[in-house]
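In this view, the complex is presented without one of its protein chains, the others remaining in place.
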Amino acid sequence: MANLRPVPMLREFDLARDTLRDLNSFLHKRAAAEGISQVQVKNPDGAHSIACGLDSDLDVQIHGHVGYYVAGMNKHASVTVHGNAGPGAAENMMSGRVHIRGFASTAAGASAHGGLLVIDGDASLRCGISLKGADIVVGGSVGSFSAFMAQAGRIVICGDAEDALGDSLYEAVIYVRGKVRSLGADARFEPMTDADRAALKGLLAQSGQTYDPAEFKRVASAKSLYHWHADADQEY
Amino acid sequence: MTGPQLEESAGFDRSTIEYIQRAAASGLYEIRGLGAKRRVPNFDDLLFLAASLSRYPLEGYRERCATKTVLGTRFATRPIELAIPITVAGMSFGALSARVKDALGRAATEVGTSTTTGDGGMTVEERASSKTLVYQCLPSRYGFDPDDVRRADAIEIVIGQGAKPGGGGMLLGQKVNPRVARMRTLPEGVDQRSASRHPDWTGPDDLVIKIKELREITDWEKPIYVKVGATRVFNDVKLAVHAGADVIVVDGMQGGTAATQTVFIEHVGIPTLAALRQAVDALDDLNMRGTVQLVISGGIRSGADVAKALAMGADAVAIGQGVLMALGCNSDSYIAGGKHLSAVEDYARLGTAPGFCHHCHTGKCPVGVTTQDPVLELRLDPAVGAKRLKNYLKTVNMELTTIARACGKQDVHHLEKEDLVALTVEAAAMAGVPLAGTSWIPGAGQKG
Partner (left out) sequence: MCGIVGLLVKNPALRSQLGALMVPMLVGMTERGPDSAGLAVYTAPVSNRHHKLSLYSGENAVDWSELLEKIAVEFSHAHEIAAHGNHAVLTSAADPDRLSAWLARNAPAVAVLSVGQSIDLYKDVGAPADIAERYDFKSLHGSHLVGHTRMATESAVTPAHAHPFTAGRDFCLVHNGSLSNPHLVRKRLEPLGIEFETDNDTEAACRFFEWRLREGDDLKTAVRRGFSELDGFYTFLMGTDRELLIVRDAFACKPAVVAETDDYVAIASEFRSLAHLPHISRATLFEPKPEEIYSWRI
C-alpha cells in the first residue's frame, strides 16, 4: 500500500482565475460530498453573490472586499470576509454566521431569519431592515433607517445610529451604545432589564466585542401602529 | 305626472356621498378586496376575425390545436413546461386559506399548469399538491426561505401588482392567525403592513445583480420571472429584459388583491389591454419576442380573453379572481356533504350580497375562500374546489382552442394581432388594432 496522502479538507479558489459559478457550484454541490470543510477565496475584487445559498456546515474565508449579497440566504455555514462588503450582506440568512471584518454597505442582514451577522466596522443605511429573527452586531455605527420594519431578532450597535432608527419596528429589539440622531416612527427607548443585559452580554461575547452591557440603551416598538386607529395620529 | 323631482349628480352621486359620509364617520380610508370594479376598456372591446373565404378554419373536434406553452427559455436550464397557456396567479396563504392553496395546486397539476405563491411564503400543502410552483420574492420577504427557493420550479421577483402598483401588501389583523403569524414572523392579530420597495435593491441596475444572486443560489436551473403592476409598462418591460428576466409578468389595474385602499385599486395603474400592448411593443423593440416570455394578468375571465391576450402577443395569462370565483367567490352557496348550502345570510351580515361582494379583507368569506376562520374555511373542500377549478380551466382552454381553430390556427400561439378588431376608438387606440369595419388605428405609428 502506497503512502496514504491525507485528503485535503481545504480548497482554495482564486476569483482572478476561477469563475464565480465554479466557486458557488462547488460550495453547493461538491464540497460536502468531497469532505471539504474549509474553503479559501482569494481576489474577490468586489464580485457579487460570493458564497450565496450555502446549505452546509462549511467555513468560507474570503480574502478581500466583496460586492453585493455575500453569503446571501446563508444556512449553516460560517462565512468570513476579510475586507468590506457591498449591499445586502447575509440578506435573508437562515442560520450560521457571517463576519465582515471591514464595513458593510446598505441593507446588511436584510430580512435575515436566524444566525449571527457580525460587522466589525460601520454598517451603512438600512442595517437590519425587515429583520426576521437573526442577530446583528455592529462594532461601529449604523446609517439611517436601520432596523426599519424589523420584525424579530436583535441588533446591537456599539457605535452611533443616524436618523429614523427602528422606524415601524415590530418585535425586534435594538441595543445601542452611542448617540442616536433620531428614532423612527413608533420606536422608543425603554429601560434595560436583566434579561436584556444577559442577552447583550452573550451577543457581545459571540462577536468579539468587550463593551460593558451597562453602556447600552434598549430601543423597542411602542406598538401603537399595530392596529389602524382613526383617532391616533398615524401616517397611514 | 307629479311627484318629487329626483336629480342625481354625476359627480356627487349616491355612492360618492356615501363614501364621503363614511370617511367623516370613521376617519379612515376604505379598504377592500378584488380589483378595479369600474368599467375600463378591456378585452370585451375586441373581436376576432375568424375564417372566411380567404382564411380556412380547422375542424373543431378532429383537427389538433396545440396549447403547449414553455416559459423561461432565455437562461434557465429547466424552463417551465405547461400544457395550457393559463396559469394560476400569485395569491398568498394568508389572503387564502391553506385548503384553497391545496385545491389550486391539485387542479393546476391535473390540467398541467402552474400555481404561484404570494406575499406570505410557500405552504407545505401547495408544494405537495402543485406540480409546477412559482415562488414569489416580494418586498416584504414574509416567509421567504432559501429551502423554498430550492424547492420551487421558478422564482418570481415581484416589483408590484396591478391592484396597487407602488404599494405594499396588506393583511388585516383578523386574518393574521397563529399559522399566518408564524409564517410571516409577525405578532398574531396585528394589522400587517408590507413594504413597497425591496429591502436590498432598488432600480433595474441593482435588479441585474439580484437576479444573478437568485441564479447563483439555484445554480442557474430555474427561470426567473419579474412581475410589474401596469404603470410605465413600455419602459419597465425594457428594463426587466435588460436586467436579465426570463419571463415578464404584467398585471393590469383590473388585477385583484385581498386587501388594499379602494383609491389605489380604482385610480392607480392602467388597464390590462393597454398594458399588454405596451409590453409586447417593448419586447418587439428589443427583438426579444420568443426569447423573453410575457405573461399577462388582471381581469382575465374567459377563453375569449385568453385568445385575445395571445393574439396581442402574450405567451400566457395568469388568472386570480376568476380562479377564486370558480371555487365559489361570490357564489350564493357553498358545497358541503354533496349539497349546496346557502351563504346569502353571511353575505348580508357583511353588508353585501352574492355578485357584489369584495370583502376579502374581513376574513369572513362566506364561502370559505379568502378566510383563515377555522369554521368558515371548512366551507371549501379541497377536493371539490380542485374539481371546480379544473372544470373552469378546462372550459377556458376549450374556448381558447375553439376560437383559435375558427381562425385557422393549429397552435394557439399562432394567433396574431391581425386577427383582432376593436369595437371602440379607445380600445382601438390602446390595443393598436383597427376599429371594426375600418382600417383606422388611432395613434398608429407612435411608439411607447
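Which chain is which? They are A and B, in the order written, and residues in each are numbered from 1.
Throughout what follows, a contact is a pair of C-beta atoms (placed from the backbone, for glycine too) under 8 Å apart; a residue touches a chain by one contact, two chains touch by 3 or more.
Just so it is clear, the structure is predicted and the values come from calculations on it, not from any experiment.
When the whole complex is considered, the residue among A:Asn84, A:Ser146, A:Ser207 or A:Ser221 that touches the unshown chain is A:Asn84.
Here the missing chain is touched by one residue of B:Lys222, B:Lys238 or B:Arg277, and it is B:Lys238. Of A:Arg11, A:His65 or A:Lys132, it is A:His65 that touches the chain left out of the display. Interface residues of chain A facing the missing partner chain: 45-48, 64-65, 67-68, 84, 86-87, 102-103, 105-106, 124-125, 143-145, 162.
Although one chain is hidden here, its contacts on chain B can still be listed: residues 197, 202-206, 208-209, 232, 235, 238-239, 242-243.
Keep in mind that, in the parts below, only the chains that are shown with their structure count from here on.
Inter-chain spacing, taken between the CA centroids of chain A and chain B, is 36 Å.
For chain B in complex with chain A, the touching residues are 26-28, 140-141, 144-147, 149-150, 172-173, 185-187, 190-191, 193, 195, 199-201, 206, 209-210, 212-213, 216-220. By the touch rule above, chain A contacts chain B in their complex via residues 20-21, 24-25, 28-29, 48-49, 52-53, 55, 67-69, 72-73, 75, 87-88, 91-92, 94, 106-107, 110-111, 113, 126, 129-130, 132-133, 149, 151-152, 168, 170-171, 225-228, 230-231, 236.
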